[in-house]
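Everything on this sheet refers to the single structure shown next.
Only one protein chain is missing; all other protein chains are in place.
Each chain carries a letter (A, B, C, D, E, F and G) given by its place in the written order, and its residues are counted from 1.
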Amino acid sequence: MGSVSLILLLICGLAFAGGGIFLSWVVAKTKKNAVKGEPYECGIPTTGTSWIQFHVGYYLFALIFLVFDVELVFLFPWAVVVTKVGWTALTEIVIFMFILFMGLLYAWKKGALKWM
Amino acid sequence: MSASTVIFYLISAFILVPAYLAVTVHKIFRAAIYLLFSLIGVASLYFYLDNNFIAAVQVVVYVGGIVVLILFSVFLTHESGKDMQQPVEKREFFSAIASVCGFFLILIQLSLHNFGPSATAIQSDSIQAIGLSLLSTTMGGYSLPFEVVSILLLAAMIGSIAIAIKAKPEDTKTEPAKSQAQ
Amino acid sequence: MLIEEDYITEEGDFVVNIGPQHPATHGVLHLKVWLDGETIKHIEPHIGYIHRSIEKMSESLSYRQFIYVTSRMDYLSAHINNQACALTVEKAMQIEVPQRAKVIRVLMAELNRLTSHMLWWGCTGLDLGAVSPFFFAFREREIINELMEDTCGARLTMNYMVPGGVMADLHPDFQRKVKEVIAQFKVNIHEYDQLLSDNVIFQERVKGVGYLSKEDAISFGCSGPTARGSGISCDIRKLYPYDGYENLKFDEIIEQGGDCWARYKVRIAEMHQSMSIIDQLIDNIPEGDFQAKTKAVLKLPKGEFYQRVETARGELGVFIVSEGGTTPYRIKYRSPNFSNLSALPTMAKGCKIGDLVAIMSTIDLVIPDVDR
Amino acid sequence: MNAIPLQHILLVSTGLFFIGIYGFLTRRNLITMLMSIELTLNSVNINFVAFNRYLYPTKQDGLFFVIFVISIAAAEAAVAIAIIINLYRKYKTIDAEGADTMRF
Amino acid sequence: MSREELKQRLSEICPSVTFDETGEFLMAFFTPDVFLTQMKELRCATDLNFDYLFCMTAIDWKDNFTAVYHLSSTPFRHALVVKVKLTDKENPVLDSVAGIWKGANFLEREVYDLMGIRFNGHPDLRRLILEDDWIGHPLRKDYADENMIEL
Amino acid sequence: MFITEYFKTIFRSVKSLLTGMRLTGYYFTHPSKTLTQEYPDNRKELKLADRFRGEVVMPHTEANEHRCTGCQACELACPNGTIKIITKQEILPDGKKKKRLDTMIYNLSMCTFCNLCIVACPSDAITMSQDFEHSVLDRSKLRKILNKPDSKLMEGVE
Amino acid sequence: MDVDDTKKFPGLVTNTPGGGIVTGKLEDLINWSRSNSIWPLIFGTSCCAIEMMSAASAKYDWSRFGFEVARATPRQADLIIVAGTIVYKMAPVLKRLYDQMPEPRYVIAMGACTISGGPFYYNNYSVVKGVDHIIPVDVYIPGCPPRPEALLHAMISLQEKIGAEHYFAKEKKTSLPMGNVRSAKDALAKESEKKRGI
Partner (left out) sequence: MTLLYSLSGLSYHIQSWLTRLLGNTMAVLVSEMVIVGLCLIGFLVLLSFTLGYMERRVAAFMQLRLGPNRVGPKGTLQIIADTIKLLFKEGLTPTNADKFMFNLAPYIMIITTMLVTAPLAFARNFQIWDLNIGVFYVSAVSSISVIGILMAGWSSNNKYSLLGAMRSGAQIVSYELSIGLSLISIVILTGSLRISDIVMSQQNGWWIFKGHLPALIAFVIFIVASTAEINRAPFDLAEAEQELTAGFHTEYAGMKFAMFLLSEYVNLFIVSALAATLFLGGWMPFHIGSWSGFNHVMDFIPSSLWFMGKTFFVIFIIMWFRWTFPRLRVDQLLNLEWKYLLPISMLNVLLMTLVALLGWHG
């Protein structure tokens, strides 16, 4: 099977979504009018662009996530062998986690975990 | 041409075409999405090469992490729907020439060099092996880099939080001033 | 100056319209919200999407007729609105209302207050994302509605109170059914606590959110639970009793918190108070007429008459200017929601969008009452 | 599986590398430049994996390099974007040309 | 403060004040020119402390517009109705009290919208209820609209 | 202590959440508590309140007689012009001319079911029916004539 | 003026609680699915909206028919239940929402206000005298407010109406033109002139 199954699933998904949307495109009736394509905002015409600049808070979360995500990458192979390696594995990971936890505490204290 | 080869070329195309689009499209959001596709393509190449773990790492960090970060920063810094400023044509031209030249240079190198016979042994349960050498403290083990990475990440996190938050007082300075005025 | 500086749109501000068709605005309030990330910098309420010119209409309706439009103002306290109008007319014409009618009115008003608060509770849950409270709230509400229907003939806009009393006598089953539903509700109201009040997520959502200081509440002319949540004593039933409220034992609920949680608690406690009022009255409905004898065509003397009552949302004032004719010369409804709404921008400033929903649901706006 | 010669994979990675380079040279926007760098790093990673896979299938060193490169790329992206955001706030642009004239 | 004391006190503030005692509340007629300062006094004087503007409206009489302010005081519980006659039927103007009672902001906008009285010094005098391009002020007695069908 | 407080918070929150879940779980496992009345299927048993105001009707006897004298009190009482009485002059046997009801137009689409017309009617000619299934696809069907064709005033009603 | 006609209960749904699954033709299937899955847009403006909420509540429970998926966005809704008075200020909003709904779409006018202005017909300067001046209405429910059951009744009538539609046939359903509210008001004034004689 191997990675072929991935391709299979990919095609499955593509076919399914594509098929459904295409079928709907074929059979569904459409009717155009002037305001149909306008963005919906509770029935009021929008003011200003919808693509606006956001707050730095979003970035901070993504950033902290990224760091811990990398941590996760290392944890998986570690977790697989931890019972084999024994106590050294524990000490190593305690150090590793502790260092990153410091980072979390720093972010916490700095207020980076506050949503704006 | 076997199915496997076909798949390889498909994957190659899936890496290169979005990559090219990523560096040429005008909308920054789209560029990020094309980058995403290219990175997924690279991940599937890893899958293709039976390096599942690396592929998953690629997906987790690049797709789930870095691209999301880039997307957020796009929202943060840009009116993301607008077209970007286009480079000067002259510069575009010369960059293209340089890149193509470099590409052919390496192409020639590649065709001249013989890498020897490809080994055929399949890696056995690479994740176990990776885990073991990650934790081994002997020569050839990676436990020191492993810890160093944590410090690197810590540094990156602290650094970027500090940098990103630094500008904030300036931003918010106007607010208290306003409330005092009331 | 007390007026806050008018907000000037800065470049890059994110302006979102919430409403007039929006699940959280309880009708057709239109809020223009200036956002910074998710934080609300400024809110501008736009109303009038349900302005039905009730004041103008009332000028051409007779004193018997104009009552029915007021059921449509704050339709959740339709009885109490009608009562206010009836009381004004009675006050002007010095009609003596029979005791029985008074008791019936109070009973109906309190039942109406209960249903209104139930609906509010359900909608608060709904607004904060919990769907189930809505259905639990409608359980007793439907029974009371049925009960109203028995006696008044309609479920929501009853038009039951008329100048001089009530339109019809109580349904024979009324007392029994009221006792049943009150007994049932006394048990079931604990479910309200289990489902929402004690829930940690809910408390987190409302505590410390939407703070309205006492001074602001007074200055904005807030009333009802919104003001009482900020520590103001403003229950008309206590301060200016009408229809025999002076003889009843009940507490005016006042919370000092000023936040959504305080307003929430005020309403929940008011439900208990309403039940106790009903308990006091239901077995003591005096015999007698349900309506005073009145002329077929009512004519108010020349003058200005103001009557206030406590609806489920606050102080409703009916201000009638009469020229001596059969129709009012000018009529003004001082609606509680109008003033409460005007305090919304102050409350919501600096909150998140999610908080805005919580604030709106704890002010318990009924927009047709704002617009009239 | 091994029907693909190593050269072909290297070809792909080279292509990716130069696309990255091209992007880096032509883009004027700091974020897109960062994206080009990511492409370049990826092409290197492909090489590591391919070499490991074809030449030393019993060892993991290539893979480790990839993992570390990815980690470092993450760290780099985080810091780079922090800097970009900071620049943007100060100068309201993330144009590299604009950044030339900035005074630090 | 009892009604008599109130009258006493009001006359101090505003010598020209006249009273009408037919209604439930004491009614005081102010004049538009010094209206704002007097209202401020009503709000700020520690013994009056009319901090609660619970109703505000206007009446279209044949020869004038009368703005009606229902005031009460939360600490003292006394109430007062302040009336101001605006004789200019074409262009009635009055000082805004939005700076004294925050709630007046909306109330005055409503009165402006429906009655057409302009309030000087109002921070944001726009139509509140009707559309911005509405013609006329519907609560005026002479308002006519092709959509209004008489019964 | 920060840490104990931290865990206490967790404990308390989990408990409050479980209380809520117990309640919904209780109702989930007790389907008999369901309140739903299945409307179109229970049409037969559906019993509305006697006083429910569903629609203004004019009861007719079997002899096709009604009680409406055409006095127009209801028309006057109605706050929003729902009822329109059209009268005709009828010559009574004794030669006097008398106003009689010709048609009573009732515009269901406008009625607010306020009951004022019923109260105003001096001869109890109209009442409220308990019918509520009025929905129509065509608005013009909502305009009704309450007196049946060729109906007459009941004897003895003035 | 046939009272009996309106009395007839929309029969199909009651007779076969299964909703008539037998689908001889594709069209039947389509109509069956469309009529049994009507997702309303949350659009209540005033008193009638409360009765609409009651219809959703446990006692009446319109979810039995599959109506409970009330959508807040017109993009995913099939039906607007106009529950409550529509005033001139709201009219363009309603129109816009209706326009933003994807085909096929339906409108139920709930309550006297939406049908004709109802209690706010006379001496009133702000209420639209009948929502069908703005958008085409499929089902009218008189009442002020109509009982929740009446709403269910209307929904069933609508189901029946949809069930009888020919999906693939060209339909003629014209939406009334409405430029700005002012001009619409003029048009309405003329119309109401005509209707004045009730």
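Observations on the structure shown:
By definition in this document, a residue touches a chain if its C-beta (ideal position, glycine included) is under 8 Å from a C-beta of that chain, and two chains touch if they have at least 3 such contacts.
Just so it is clear, the structure is predicted and the values come from calculations on it, not from any experiment.
Of the listed positions B:Gly64, B:Gly102, B:Pro145 or B:Gly159, the one in contact with the omitted chain in the full complex is B:Gly64. Interface with the hidden chain, as seen from subunit B, comprises residues 2-4, 27, 29-30, 33, 36, 40, 52-53, 56-57, 59-60, 63-65, 67-68, 71-72, 75, 80-81, 125-127. Touching the omitted chain from subunit A are residues 1-2, 4-6, 8-18, 20-21, 23-25, 27-31, 36-42, 46, 50-52, 54, 57-58, 61-62, 64-65, 68-69, 72, 75-76, 79-84, 86-87, 89-90, 93-94, 97, 101, 104, 107-108, 113-115.
Seen from subunit C, the chain kept out of the figure touches residues 14, 16, 22-24, 38, 125-132, 134-136, 139, 195-196, 199, 201-202, 204-205, 352-357.
What we mean here is this: only the chains that are shown with their structure count from here on.
Counting steps between touching chains, the shortest path from subunit C to subunit F takes 1. Distances between chain centres, each the mean of the C-alpha atoms, put D farthest from subunit F. Across every pairing of chains, the maximum count of C-beta contacts belongs to B-D.
Measuring from the averaged C-alpha position of subunit A to that of subunit B gives a distance of 15 Å. One simple way to say how far apart two chains are is to compare their mean CA positions; for subunit A and subunit F this gives 55 Å. Rounded to whole angstrom, the centroid-to-centroid distance between subunit B and subunit F, based on C-alpha atoms, equals 69 Å.
Shared contact sites, meaning residues of subunit F that touch two or more other chains, fall at 35, 79-81, 112-113.
Touching two or more other chains at once are residues 58-59, 89, 93, 97, 119-126, 144, 147 of subunit G.
Across the complex, subunit B is touched by residues 2-4, 6-7, 49-56, 58-60, 62-67, 69-74, 76-82, 84-85, 88-89, 92, 95-96, 99-100, 102-103, 106-107, 110-112 of subunit A. Against subunit C, in their complex, subunit E makes its touches with residues 22-25, 27, 51-55, 57, 59-60, 68, 70, 74, 77, 98-103, 105-107, 110, 114, 123-124, 127-131, 138-139, 143, 150-151. Residue ranges of subunit A in contact with subunit G, taken from their complex: 28-31, 33-36, 38, 40, 42-45.
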